[in-house]
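For this view, one protein chain was removed and the others were kept in their places.
The letters A, B and C name the chains in turn, as written, and every chain counts its residues from 1.
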Amino acid sequence: SVLEARFQARIDAEEKIEPNDWMPAAYRRTLVRQISQHAHSEIIGMQPEGNWITRAPSLRRKAALLAKVQDEGGHGMYLYAAAETLGVSREELVEQLVSGKAKYSSIFNYPTLNWADIGAIGWLVDGAAIMNQIPLCRCSYGPYARAMIRVCKEESFHQRQGYELMLTLCRGTPEQKAMAQDALNRWWWPSLMMFGPSDTESVHSGQTMAWKIKRFSNDELRQKFIDATVPQGHFLGLTFPDPDLAFDEATGHWQHGEIDWSEFARVVAGDGPCNRQRLAAKRKAEADGAWVREAALAHADKRRQRQAAAWRVAAE
Amino acid sequence: SVLEARFQARIDAEEKIEPNDWMPAAYRRTLVRQISQHAHSEIIGMQPEGNWITRAPSLRRKAALLAKVQDEGGHGMYLYAAAETLGVSREELVEQLVSGKAKYSSIFNYPTLNWADIGAIGWLVDGAAIMNQIPLCRCSYGPYARAMIRVCKEESFHQRQGYELMLTLCRGTPEQKAMAQDALNRWWWPSLMMFGPSDTESVHSGQTMAWKIKRFSNDELRQKFIDATVPQGHFLGLTFPDPDLAFDEATGHWQHGEIDWSEFARVVAGDGPCNRQRLAAKRKAEADGAWVREAALAHADKRRQRQAAAWRVAAE
Amino acid sequence: MSTPLFAYTLRLADDALVLGHRLSEWTSRAPTLEEEMALANIALDLIGQARVLYSYAGEVEGRGRSEDDLAYFRDEAAFGNLLVNELPNGDFAFTVVRQALVSAFMLPYWTALTASRDATLAAIAAKAEKEVSYHLRHAAEWLVRLGDGTDESRRRSIAALDELWPWTGEMFEMPDDERALAEAGIAVDRAALKAEWSRTVDTILEEATLDRPRDGWMQTGGRRGVHTEHLGSMLAVMQSLARAHPGATW
Partner (left out) sequence: MSTPLFAYTLRLADDALVLGHRLSEWTSRAPTLEEEMALANIALDLIGQARVLYSYAGEVEGRGRSEDDLAYFRDEAAFGNLLVNELPNGDFAFTVVRQALVSAFMLPYWTALTASRDATLAAIAAKAEKEVSYHLRHAAEWLVRLGDGTDESRRRSIAALDELWPWTGEMFEMPDDERALAEAGIAVDRAALKAEWSRTVDTILEEATLDRPRDGWMQTGGRRGVHTEHLGSMLAVMQSLARAHPGATW
């Protein structure tokens, strides 16, 4: 259609699409799915890290972790707001999360088992997220692109903080270094999976590339991440749990062993270590908070009515 | 009345009164109140000690503490059973406890704040309880006397175990010894209050003495306890939190300072450190378990009906 | 170097840490995302206050103890915080009512402490005053919503108020070693803040259409290290990792 052609022309010209602009239904649908999935990931991602707030081993780390988790809540808020510009409400989106209809990043279905996991999440998980998200700062949909600029700035702070935490552990006692190694062992492969299936398998890529929602392929981003991260890990004195990891002088890239995509598929489908736990915790929080949200609405209502009555009196 | 005179004669002859024997209504009432209060004390007493089961510092102590708390549940069971022989049901008694109508020993309204409190409860609280309870083994009401024989045997084991725990701490590190001293500081006065008001103030004593429910006055029992306990404390190398504590060569007794009866009255009336907490915990356990008890009844009922049906079929 | 000043500063720090820790337990459990952020903000403020106070206490003590030594390597009986701060969070109404009652006291407290002759405490107080003024406003707004909201929120608010009231008296107690400090213009007379606290609370309760509970016997003990059973369990968790690796740097 003419509208579609004009829309694509704007995209091609690197113009931003804004909420009131015409857009194809599929573009809108894709964005809602991607943005809300991203928002849900921030929200569910608060759980594994939140697990260590009460046990953080120093006050400085406790404050930093709490602030980090709070930032994630903030990211969730910006992203829900960006999704709302596309005509869905936050309530609908949360309902989709709680009912299990909506997905969130599968990485958060892994447990945080020792303190180094907090470092590893910052270093690897936030690191991988940034690789995915930096191109999104130039995404064709304006509100999403602007939200991502803010998110990326904070994420890269978190990433540096996570790496610094790992560094402290790796320069600490043997027990602390062992924690760091254990965390790397458990988080490395799931982090690589965060970029999604290999390009040969990926379903949505073609159209989202054309719409400039996505700008690089999964494998390209994964390779960028590996190339950036492996030297960092070696600097920490840690070993990656991949015997096939090797530097290819010819290409200048780190080659990695085969990713267990059956594990990825399984965890996405619901059978990960913590899928049920995460959803149950979220459901419980929503259910426990229902009376509070109702009270806030009821009070706002009473207030409005009282104000209206006061105006009527004043008008008489 | 003739019945009353005959009843008192049996008591005077040290005969035991049994459930089916005639007894004055006031005797029955007094016993129900005393036995159920005693049972409730065992049940509520599980809470302060239970507070340390998950943190017991060695497996031996963990097992011993769990077994001890279990014994207290057992005492509660014998005592409820003894009370039931007087025509009240356990449900009624528990209802009185949960509704706050029935009392329990006020000592359990104090918190257990360090591990030595577990030793102090065994040494002092069980020690005081035994002083109160040994004469009850000869109480005129048969079922109560027999329950107390069993209870006393276990309590004196707990008392020795508690003292041994204190001894271990007092021979341990300075921190451990400080725990023991801290525990003695907090538990000493409340333990003395366990014997009840001074004889000059005590209300029920005369009649219960005549009925041989009680055989010694509050002050007599308290003095016995102090005389037995003070040398034990000194052997531990601990200081009692009573500057007036002094051995009277003339009487051969330890003299103690004034007891703060206003504190006692206040805590009995409901304003102790843990009164609300203890009752709330008991209420929560009862409420949380309601569906289980209902299920057990429903299942027993179904079973009976199926059996009855089977018999009818067999009879046809 | 003075021991009363050390003990005093430590108590202020313990108050902040213990309540901050409790609030941090709300993480990923709050009733709304906005409230998630707000509770974390308040917790962060309090943990921040605890950090500077512990650091200063360590300096005053002069034995080289760091903020973490004081937070992670003292036993329950050495903590001098208010009992009300250590009570478990309960439901959201309990958390809100506690925050309102405590902040209504802490705001005039910090205001008064800005005039302390101890320049460090005065500076800490000036920052804390701003923070707590937000805590009070936030908690009061919620209390009004809950008290004047639905039947359920009202019922829960009344229950929380009733539950918490006996723990408020301790706020106005002056530990012995604090009197001299107050007379010297270093610390603040806590008892003198009772009237202002009362007015603030009455104003909030009135807007929340809630009755003020009657004063009865008041719980006490925290300042002497005699706590509730809840602090021990909280510290067991909070200190577990630090204590498992004594001497480690994090």
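Quick note on the criterion: a contact is a pair of C-beta atoms (placed from the backbone, for glycine too) under 8 Å apart; a residue touches a chain by one contact, two chains touch by 3 or more.
Please read all numbers here as calculations on a predicted model, not as lab measurements.
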| item | value |
| --- | --- |
| Interface partners of the hidden chain - shown chains only, full complex considered | A, B, C |
| Candidate in contact with the missing chain, chosen from B:E95, B:E175, B:E201 or B:D260 | B:E175 |
| Listed residues C:A115, C:A192 or C:A244, member touching the removed chain | C:A244 |
| Residues from chain A at the interface with the omitted partner, ascending | 48, 51, 55, 111-114, 175, 182, 186, 266, 271, 273-274, 276-277 |
| Hidden partner chain, residues of chain C it touches | 75, 233, 235-237, 239-241, 243-244, 246 |
| Residues of chain B (touch criterion as defined above) contacting the omitted chain | 43, 46-47, 50, 53-63, 66-67, 69-70, 73-74, 76-77, 80, 115, 168-169, 172-173, 175-176, 281-282, 284-285, 288-296, 298-300, 302 |
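Just so we're on the same page, only the chains that are shown with their structure count from here on.
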| item | value |
| --- | --- |
| Whole-Å gap separating chain B and chain C, where each centre is the average of the chain's CA atoms | 37 |
| Rounded Å distance between chain A and chain B, as computed from the means of their C-alpha atoms | 57 |
| Sites on chain C at which at least two other chains make contact | none |
